[in-house]
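A quick write-up on the structure given underneath.
Only a single protein chain was left out; the remaining protein chains are all shown in position.
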Amino acid sequence: MTVNEWIFVGLFLALAWLLPATPIILAKFLAPKRPNPIKQQVYECGVETMGNTWVQFRAQYYIYALVFLLFDVEIVFLFPWALAYNKLGLFALFEVVVFVVLLVVALLYTWRKRALEWSS
Amino acid sequence: MVPLWMYLLVAAGLFSIGMYGVLARRNAIAILMSIELMLNAANINLVAFWRYNQPAHVSGQVFAAFVFVVAAAEVAVGLALIINIYRQRRSVVADDVDLLKW
Amino acid sequence: MELTVESLVFLLFSLITLGGALMVVTTRNLFHAALFLMLSLFGVAGLFALLTAPFLAGIQVVVYIGAIAILIIFAIMLTPQVTAVPPTNSQWIAGVVVAVVLFALLATIVTPLLSELGVEGWGAVFTEKNPPPVPADSIARLGEAFVDPQAYMLPFEVASVLLMAALVGAVMLVRPARGAEDEAPQTGAQE
Partner (left out) sequence: MTDLLIDIGLSRGLAVLIAKTLGVFALATVGLLWTFFCIWAERKVAARFQDRLGPNRAGPFGLVQTVADAIKIILKEDIMHQGVDRWVFNLAPILSVMSVLLIWVVIPFTPTLIGVDLSIGVLYLFAVGSLGSIAILMAGWSSNNKFALLGAFRAVAQLISYEVPMALAMLVPVVLAGSMSTQDIVRSQHVMYLIAAPLTVLIFIIASMAELGRAPFDILEAESELVAGYQTEYSGFKFGLFYVGEFLHAFTVGLLIAVLFLGGWRGPFAEDVPALGFVYLLLKSFVGYFVVMWIRMTLPRVRVDQILDLGWKFLVPLSLVNLIVVAFLWKILPGTDSITSVGDALVPSLVLLAANILMIAGVGVLLREEGRRERARIMARRAAQPVSEPGSVADTAPAGAGD
């Protein structure tokens, strides 16, 4: 485990985006550009758009993101456990079961409270 | 490697920026983001000290990992509070929420 | 500081981190602030990778960029005042002063500047440059430590309890009140 293994990833991040960016830049020179006010309107099935785009969203989205965040953190903790699994005893598995069950209880709570319904 | 104090300096800068954000931003969500910056500054310090002083021990990494848990819980509940307040008062400006102030 | 590849990379990631952070606290547009927050936290992930903590770098991206940032953006959309309010409040000058003073204090404590100038007894000197290498099985050891009753078993389980409490509490707060649907949108369509 060294820092060096990241050199390739770093270089990839630094350079590889140039490839998808090239056609965009190329298109800037090649593609025609004849803007007019009607063409530049926001697309809304031919109707002129009304009001602000940033309409208020339902809280449902937030609840899904919330459950996701907490499960995400849990999974991240499972990774080192899975890595060391062969060296650990059955007791370690039991601990992880407790760890997982606690969060599943929270999921069940959310479920029972009907917060995980799309149309509440 | 670069000397340890450079990492600490970056963390100090990040913490100060976060501090400014907490003090000066009006929007409660922006304040929460600034708090995230401060938590990250603390995390940089934890990891840097672990790396430079006791890389053979796991404690530093373990603590940093628990900071992630706390950060996640804090953001989840904090944003939920903000959303709830927004519902009741139609505002996310932290100064408007002064019911408990005297 | 001699110019090695490592120090250059360090400099780059520090600039990303601090620059992104500065934009977070100064940008007017909250959505942009959230994007800059991601950039800044990505810089921190880079610093972790540079500190030979690849696992933490991975978590940083998964948890912060993949989850927390999305949660923040969702919350921004739920409270649509993206650019409506001025970004700073009346005490922003005081905020600048506090932040600058704090930074100056911390900087004098952590950098060897003062001890080089001859001031003794102020701050510690953190000039270690060549720490011992990180053991190759560091992540596996982390996994063992999490479930070892002698080490971090209790915090590990408590972390799960904390997550559970956070989830239940946050769902309780956000869940739309039954029946009384007070979410009449003032801007029209509601998805």
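Quick notes on this one:
By written order: A, B and C. Residues from 1 in each chain.
Here is the rule we use: a contact is a pair of C-beta atoms (placed from the backbone, for glycine too) under 8 Å apart; a residue touches a chain by one contact, two chains touch by 3 or more.
The structure presented is a predicted model; accordingly, all values stated were derived computationally and were not measured.
Across the whole complex, the hidden chain's contacts among the shown chains comprise A, C. The chain that is not drawn here is touched, among residues C:33, C:47 or C:70, by C:70. The omitted chain makes contact with just one of the residues C:10, C:55 or C:92: C:55. By the touch definition given at the top, chain C reaches the unshown chain through residues 5, 31-32, 35, 38, 54-55, 57-59, 61-62, 65-67, 69-70, 73-74, 77, 139, 189, 191.
Residue-level contact of chain A with the missing chain is found at 1, 5-9, 11-13, 15-17, 19-21, 23-24, 26-28, 30-35, 39-45, 49, 53-55, 57, 60-61, 64-65, 67-68, 71-72, 75-76, 78-79, 82-87, 90, 93, 96-97, 100, 104, 107, 111, 116-119.
By definition in this document, only the chains that are shown with their structure count from here on.
The geometric centre of chain B is 5 Å away from that of chain C, both derived from CA atoms. Centre-to-centre, using mean CA coordinates, chain A is 21 Å away from chain B.
Averaged C-alpha coordinates put the centre of chain A at 17 Å from the centre of chain C. Counting only residues that touch two or more partner chains, chain A has 59, 62, 66, 69-70, 72-73, 76-77. Chain C has residues 6, 52, 55, 59, 63, 67-68, 71, 75, 78, 134, 138, 141-142, 146, 159, 163, 166-167, 170-171, 174, 183, 186 in contact with two or more other chains.
Partner chain A is touched in their complex by these residues of chain C: 6, 9, 46, 49-50, 52, 54-55, 58-59, 62-63, 66-68, 70-71, 74-75, 77-78, 80, 82, 134, 136, 138-144, 146-147, 149, 153, 156-157, 159-161, 163-164, 166-168, 170-172, 174-176, 183, 185-191. Chain C meets chain B in the complex at residues 1, 6-7, 10, 14, 17-18, 21-22, 24-25, 30, 33-34, 37, 40-41, 44, 47-48, 51-53, 55-56, 59-60, 63-64, 67-68, 71-72, 75-76, 78-79, 81, 85-89, 91-92, 94-96, 98-100, 102-103, 106-107, 110-112, 125-135, 138, 141-142, 145-146, 151-152, 155, 159, 162-163, 165-167, 169-171, 173-174, 182-183, 186.
The part of chain A that touches chain C in the complex is made up of residues 1-3, 5-6, 10, 50-52, 54-59, 61-63, 65-70, 72-74, 76-77, 79-85, 87-88, 91-92, 95-96, 98-100, 102-103, 105-107, 109-110, 113, 115, 120.
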